[in-house]
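This is the structure I have questions about; it appears just below.
A single protein chain has been omitted; all remaining protein chains appear in their positions.
Showing chain A:
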Amino acid sequence: MVGYQWFDGQLLSAARLSATGFGDASAGVYRHAITMLGRLASSAGVLGKLVAQQLASNAGASAGLAQTAAAAAGSSGLLQQLGRSSSRAFATNSHDIFNIHKHSPDNNWNTEFDFTPANYKKVAEIIARYPPNYKASACIPVLDIAQQQNKGWLSLAAMNRVAKVLDMPEIRVYEVATFYTMFNRSKMGKYHVMICGTTPCRLQGAQHIEHALVDKLGIHIGETTADGMFTLGEMECMGACVNAPMIAIADYTTGVEGFTYNYYEDLTPKDACDIIDTLRKGEKPRVGSQHRSKAEPAGAVVKDKWVPAKGGETLMGKPPGPYCRDLTDPPPPPPQPAA
């Protein structure tokens, strides 16, 4: 969500160096270039890897150098490293690391996207909520429909279509799509599994849930499984803190009609793995708290186990019926200020 890129300066100097240095390079310049590329690769993660490859190929350097640079950057857990460094500052979410668009075969200026007729009806309902001269207000909800239709991610074509439908300049839609964390701009798996990592969940063992899911799925945060089923992400506070720890799963398998975004709460690591197994089988896991009804006092997850605890129940009886005081009395005078 943050617009600045602190390592632009580093990139620029590396680019200049490789452009001039490789042509008539001395050994010292080569060594410096390799150190710079290596530092880029490790500190800026994937971006560094791509830039390193680009620079190496542009400069016509030997295949060895390009391979070295790429290998340095391509180690597994790269994205994990990303989490440790400040460069994660500019990411909108765990997997869309850039606020820029990179053309790819299925996501470029020439790909197409259009809403289905059923979804156009939904879009029209959404637009009707706002004053007719403020169609831009519908940007977030309509982008949401486009994302659900497009299997969980927003291609350039989808964003351009939304801009057309809402009579907005494309850049304004790009701004919204890059600012908010729920919008994905790269391909997603069928299920987007999001772990809440903020302090209330962290105190209750969110890191154990994360480790369990990383082991279970065999991928790190920000990555998608090889079979395209699950994308793992970390989210900030999801608003279910008394039912910590929790995950949310977005289901992009059946388009807009079947879209669900469910919370699975009060999780032990075993519960989290069971949920993945259930989804793999094509069944629906229990939504909400896995061990109690809602947010009533009933127990807690302690050391990766659910520990029930009785007591403190309120609102167990039948609620009272309608009541209103006598409104015909004149309102009492306002109370005197305290002495």
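Following the convention adopted for this analysis, a contact is a pair of C-beta atoms (placed from the backbone, for glycine too) under 8 Å apart; a residue touches a chain by one contact, two chains touch by 3 or more; residues count from 1.
Rule of thumb we're sticking to: contacts and distances are computed from a predicted model.
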{"item": "Name per UniProt, for the chain absent here [options: \"RCC1 like\", \"NADH dehydrogenase [ubiquinone] flavoprotein 1, mitochondrial\", \"Kv channel-interacting protein 4\" or \"Eukaryotic translation initiation factor 3 subunit I\"]", "value": "\"NADH dehydrogenase [ubiquinone] flavoprotein 1, mitochondrial\""}
{"item": "Residue touching the undisplayed chain, where the options are A:I97, A:V123, A:A244 or A:L279", "value": "A:A244"}
{"item": "Absent-chain interface as seen on chain A, which is shown", "value": "1-4, 86, 88-89, 93, 129-131, 134-141, 143-144, 166, 168, 172, 175-176, 179-183, 197-200, 202-204, 235-244, 248, 259-263, 287, 293-300, 302, 307, 309, 311-312, 314-317, 319-325, 327, 331-332, 334-335, 338-339"}
